[in-house]
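Heads up, one of the protein chains got dropped from this complex, but the rest are sitting where they should.
By letter and in written order, the chains are A and B; residue numbering begins at 1 in each of them.
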Amino acid sequence: MGWLIDLLPLNYSDAVVAIGAALLGIAAGALGVFAVLRQRSLVGDALAHAALPGVCVAFLATGAKDATTLLVGAALAGLVGALLMVGIERTSRVRPDAAIGVVLSSFFSLGIVLLTHIASTNDANQAGLDTYLFGQAAGLLERDLDVMAVLAVVALAVVALAFRPLKTTLFDPAFAGAVGLPVRLLEIFMTMLLVVAVVIGLRTVGAILMVAMLVVPAVAARQLCNRLSLLIPLAALIGAAVGVAGALIAARAEVPTGPVIVLVGFAVVLATVLLAPGRGVLWRGRKLARDRRRALVEGVLVDLETTIHAGPPPTPRELALASGRPRRQVARALSALDRAGMLARDGERIHLTESGAAAAHAVLERRDLWSAWLEHGWKLRLPDAREPDPTDLRASLGDDCADELRRLALAGDGGGAAGDAGQGAR
Amino acid sequence: MSAHQDGGPPTAGRGAGDRAPALEIRRMTVSYGARPVLWDVDASFPAGRLSAIVGPNGAGKSTLLKAALGLIPADAGQTLVEGRPVGAARDRVAYVPQRDAVDWDFPITVREVVEMGRYAPTGWFRRVPRRDAALVDDCLERVGMGDFRGRQIGQLSGGQRQRVFIARALAQQAPLLLMDEPFSGVDARTEASILELLAALRDEGRSIVVVHHDLGTVRGAFDHALLLNVRAVAEGPVAEVVTRETLARAYGAGADAVGRDAGEALSWAG
Partner (left out) sequence: MSDDLTIILTAGLVATAAGLLGPFLVLRRVALMSDAVSHAVLPGIVAVYLLFETRAPLPVIVGAAVFAVVCVIGIDLLRSTRLVASDAAIALVFPALFALGVLGVTEFASGAHLDLDATIYGEIAFAPFDVWAFGSVEVARSIVLLGAVVLANATLVALLWKELKATTFDPEFSRTIGISPTLLSRLLLIAVAVTAVTAFESVGAILVVTMLIVPAAAAYLLCDRLLAMIAVTLGIGWLSAVLGHTVALRADASIAGSMGLVAACCFVLALVLSPKYGLLARALQRRRRRREVRAALAEAHAAR
């Protein structure tokens, strides 16, 4: 890792921390995807807490505060905790959330007891064991980086090699079992990978903040893409970026690394949840507003057309009354129609211009077609699995089908709303 | 069917002996995203009758009930219970949700579930008054579950669970019962006996609306039906609604075109 440290335009300790955060981001990002997609995001929380007794036992067994030994101890304890969680969930009526909670608090209690036991045996060497829970990224050593790099590479390689069975198990465990994949083994295996990620993270950001490191990249990447094969590398990338950005900001501002990384990650998640194209809250909100507005304007347009068809041109007030809509909505729709040049005003009374009438007829025809689809759609043989889009049946089903539907509708009973609308369209 | 002579509040503005519809739904439109699930549905379920909402999968049957009760937001539409907006008539409606919406491992006894029917009239913060105990027990007896009152709810069969829910609705003492798919996962014998119970409740003057998936039993057991497929396809007395022609319009005819669901529907309707 020395070459990388020299390469970065940072002082030595900042470079070590930045590289560590990047390694952590990669591993946690890739592995967190599995936890998040299985809706076990908080497993990381339990595993992180379960690591404490592992660290203590490892220390008690070897008497040395060696990073590798402690990591192995933490990983073993995490694994035991993970197996217990799965076991409790499988064999009893206790639900996943409570199973995670029970393992978390039991193991942590055990850890605290062991910690006090170690302290009371008065070993001067014990100080600092519990920093594993808070994370002291500034205390990272170059040697720690090697351990982290190895763990991260192994985890990534395993995900890449076992990608297909993992994906199948994740998506459809019943199918995976039916085609002979060892589902339980794979599930345990996925949890093991998670344990690895948590153990890597404990030292960099600490137990509680490690939870976020697992979840942030997966959630952010999920907003941006739909395919698992893309999701994992993307999550790893986001994880690395968040880690490095957090570490650099923390170094610049001279504040602790872990919290900054987590806050940067949270900001990234918020940004993707709000802005992700096609999915984001703002994006959907704008589309919803547009759809609503369009439905309103089209509705008022059709109401106007039918009112004119039946009698004298109405005033806005009469139109609102006839269509049963609030007057403010009608007024808003009318002004939109006016701007589009579809209205002609005759004092208080409103007419449709030629383009307005044409637009009204187009809307009526679309509705007509949809009515015909609901009624006669089953008679059509669609060439493939295309699905009707109620707002624009012609575009979604193709001209042939639309014409056929019209023919069926006209040949049919001709009664009801479909018939009325049909007349309007002609 | 002697629906007109039974009790219930007379409503002003109606012809002699006629009650306002128990449940009236106007212009109900609901969509999930851009996809309309219900489109401009008008329906009117008469008082003192046993009514069914039928239609193919995805027709919006359960959605109609939920939207009518305000459990899910509607794009447009209005619901009247006995001529009043549903918000002002909560105490007149008892709703029996789909059974899979409930946690059956919950540590609660049969009797406690039925007692929930008395929660609304009791009001917040108070305990259910002692005088309601007899009513709760009566409701349990009424559905034939008197001997099971101390059982944990998860130890019952599907049919028994449904009976408990009906007892809870009875305990609400509401004149209108709305039931969402009460017969899914229930064997034929149990279904028949629950239908019998519903008919008896109807004869006492209650109005009952059931979301139903089995066209086979609609004809014999129900008075009134709404045939739904996103829109209201047909509504009226069962004999007029469940015909080969209307079913074809809702389900699509010919097993070759739509498949088993529709094929079954037609073979039943004969």
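By definition in this document, a residue touches a chain if its C-beta (ideal position, glycine included) is under 8 Å from a C-beta of that chain, and two chains touch if they have at least 3 such contacts.
Every value quoted in this text rests on a predicted model; they were computed, and no experiment measured them.
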- prompt: Looking at A:153, A:281, A:382 or A:395, which residue reaches the missing chain?
  reply: A:281
Statement: The one residue from A:148, A:190 or A:211 touching the chain left out of view is A:211
Query: If the hidden chain were put back, which of A:97, A:146, A:172 or A:400 would touch it?
result: A:97
- prompt: Contacts of chain B with the missing chain: which residues?
  reply: 69, 71, 90, 93, 95, 97, 101-103, 106-109, 112-113, 116, 119-120, 122, 124-125, 127-128, 152, 168, 172
Field: Positions on chain A contacted by the hidden chain, ascending
entry: 36, 39-42, 44-45, 88, 91-102, 104-106, 108-113, 115-117, 120, 134, 208-209, 211-212, 214-216, 218-219, 222-223, 255-256, 258-260, 262-263, 265-266, 269, 273, 276, 279-281
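Quick note on the criterion: only the chains that are shown with their structure count from here on.
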Field: Residue numbers on chain B that touch chain A, as the complex places them
entry: 27, 34-36, 75, 105, 229-231, 233, 249, 251-254, 257-258, 262
Query: Within the complex, which stretch of chain A touches chain B?
result: 93, 291, 295, 324, 371, 374-375, 377-379, 389-391, 417
